[in-house]
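Taking it in order: structure first as structure tokens, then the write-up.
Apart from one protein chain that is not included, each protein chain of the complex appears where it belongs.
Letters A, B and C name the chains as they come in the text, with residue numbers starting at 1 for each one.
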Amino acid sequence: MHPLIELKKAGFSYGGGDIFRDVDLHLTKGSFHFLTGPSGSGKTTLMKMCYQALMPDTGTIKVFGKDVRAMDRDDVAIVRRRIGVVHQDCQFLDHLSVAENILLPSQVAGRDVTQDVANLNQLLRWVSLTDHMNALPPQLSGGERQRAALARAVILSPEVVIADEPTGNLDWDMAQRLLNLLIELNKMGKTVLMATHDMNLIRASRQSVSARVLRIQGKQVHLAGADL
Amino acid sequence: MHPLIELKKAGFSYGGGDIFRDVDLHLTKGSFHFLTGPSGSGKTTLMKMCYQALMPDTGTIKVFGKDVRAMDRDDVAIVRRRIGVVHQDCQFLDHLSVAENILLPSQVAGRDVTQDVANLNQLLRWVSLTDHMNALPPQLSGGERQRAALARAVILSPEVVIADEPTGNLDWDMAQRLLNLLIELNKMGKTVLMATHDMNLIRASRQSVSARVLRIQGKQVHLAGADL
Amino acid sequence: MSILNSLGDVFGGDKQADRIVPPTGFTARLTSFTAAAMAFLTVFALALSLATGRLADRWSAELAKTSTVRISAPEAQLAAQSTAVLNILKTTPGIASARLMTEAEQHALLEPWFGSDLPLETLPIPSLIEVVEQEVGPDMEGLRLRLTAEAPGAVLDDHTRWRRPLAAAAARLRLLGMFSIVLILGATAAMITLAAQAALAANRQVIQVLRLIGARDNYIAKAFVRRFTMRATVGAFVGMLVGMLGIFALPAAAEEGAFLTGLGFRGWHWMIPLVIPPIAAFVAFWSTRFAATRSLDRMA
Partner (left out) sequence: MSILNSLGDVFGGDKQADRIVPPTGFTARLTSFTAAAMAFLTVFALALSLATGRLADRWSAELAKTSTVRISAPEAQLAAQSTAVLNILKTTPGIASARLMTEAEQHALLEPWFGSDLPLETLPIPSLIEVVEQEVGPDMEGLRLRLTAEAPGAVLDDHTRWRRPLAAAAARLRLLGMFSIVLILGATAAMITLAAQAALAANRQVIQVLRLIGARDNYIAKAFVRRFTMRATVGAFVGMLVGMLGIFALPAAAEEGAFLTGLGFRGWHWMIPLVIPPIAAFVAFWSTRFAATRSLDRMA
């Protein structure tokens, strides 16, 4: 079986020094990966390459079996509907309510939004935002924004979920809860890639999921050993 | 001695239910406070009241001995020069370099910016941003933004430093390092109020500073006991 | 994509998709206002153009482009000189026709001064030749020289010539009116383009969010194009209406409307300003489309 997302000898630089050199990465269907590394090491950059916000300078990246260089902007749009993304700085349409924002992927994809409303309510309960569903995004607290962003990323139960530090602003209990949501999705066969700097969270997940931990070090992505 | 920031029976609501009711809080000169509480409990709200981004609905708040209700917008501007603030979502002027952004408080206060440059270089080293001083803020990683924001908050060595989850996007080592910077400032007599959901960080600080831990619970601010 | 389809998209509208663009904002008002102001100015330029057009036509018609040649000579030579003059005039380029005036006509000319009972027959009055010029008149100086040479008693009097520049002036004003309409149209297109680009730049975050969740560029562009086209059209309509009311209310137009000075519309000319909103819609649609496509390409 082909991996859903596959980097081969991928290299990248923002114009200054290299961020990555010869990175190989395979995200197969149903896998769960944590991505760690010190601040500024390139976690966000790597994830952006996985959802075509950035193109590799060298090497190849294939997403759903297709080379990203062969995609035009419409193809990218279609791919994005199959990948749920949580940005590190969660952005919303500030003039739409939280619920409308979470349903936005459904609307943009041209689906009948009403069929996702049941899903929405369940998700809102999970991330404890039911009370805030009619609030506008600027009225949310930092942690509430992260939860809303995760809800938006998974509303269409995409095949891949990429979450960039989705628990940075959350207390321990809530962080656990979101992680469990991702683990649930993974158990349903979704592929998950989650960046985090919280080793405790990774350790705590051990009982419930067999996740691999990737670490960025020396412009490369390594599989972390038993040193956790 | 008067506390620098003093809340008396302060109450606040955003229009819906109360966020706070009858909160008393005294931040005396040279004190160090951690502020904790679950996501959405009101940490950011409380801090905003401390630097006059929000006005209490009931009760009084005095900052540097002056009632906030008696201040006009120019007075608030002057007070802000004595309080260094790190927002939860760090915002910069995206068209100015990181170094210029960090020096902005100096420029806005009408100081001769050159006299703060030595200070700037030292700070940049501390937060490991020397390599990025000429980058634009959108070119920073999430953690780098938080570090730049902290540097901006303390560049004029203000009497009070208020930091809202300044380590949310940082790995453990870097988080420790920033905390140490705040502890250093506190040892120089500055007053520090820092929100965080990271209990480990609070525990780790015990040896180096005698900080008090405030917890928001039931629309009130409590001093946390020995249960940490 | 055909133009008709695109315009259909704009006015048919996808209420749902429209909401993705933040509803208000100063750029919005700016667009409406610009369209309104420009439509208003266009109505006035149009009225000016039409009024001066009428003026020019009237004056041109009234001019009749005639001159007179007067031949004063002893009775014996009068007929010979008249024939000579008529021959010269026939061969002069720029002259349509020339003919000797009858006695009755001469009488009519003198009546204002002498009343109708002047005994013309008893007087040694000169012959008068009426000359009708072509569009581009003759070379008057050359003609004068030839006449003096061949018929010493002939005097050329192009007494209506002084009015001609008036007609030229009116025609110039009409051209100026047209020119300013074109200018206004160009300025409007540029302003709407810039306003749309400003709006797109200000909504950079909105666009990033939409792209992140898989919106096609076309979907995003359409939402903006729809919004701006609607605003420009409504603005232009209001501006046109106010402009027409203004023209209608101009007291002068009604009072002296009988004469050629009224700055109003006449009859079906009142329909002309009605083309302004559709033109504004068209201009706005293409300006915004251009702006949106360009901005989205740049943000890629």
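Note that in this section a contact is a pair of C-beta atoms (placed from the backbone, for glycine too) under 8 Å apart; a residue touches a chain by one contact, two chains touch by 3 or more.
Being a predicted model, the structure only gives us computed values, none of them experimental.
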Contact list for the unshown chain, restricted to visible chains: B, C
Contact residue for the chain not shown (choose from C:41, C:151, C:244 or C:280): C:41
Chain not shown: contacting residue from B:63, B:85 or B:129: B:85
Positions on chain B contacted by the hidden chain, ascending: 53, 73-74, 77-81, 85, 87, 91-96, 100, 104-105, 107-109, 113, 152
Where the unshown chain meets chain C, residue by residue: 25-27, 29-30, 33-34, 37, 40-41, 44, 48, 55, 68, 70, 72, 106, 109-110, 112-115, 117-118, 123-126, 128, 155, 157, 159, 165-166, 168-169, 172-173, 176, 180, 183-184, 187, 190-191, 194-195, 197-198, 201-202, 252, 256, 259-261, 263
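Throughout what follows, only the chains that are shown with their structure count from here on.
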Chain of greatest Cα-centre distance to chain A: C
Gap in Å, rounded to a whole number, between the CA centres of chain C and chain A: 63
Distance between the centres, which are taken as Cα means, of chain C and chain B, whole angstrom: 67
Where chain A and chain B are represented by their mean Cα positions, the distance between them in whole Å: 30
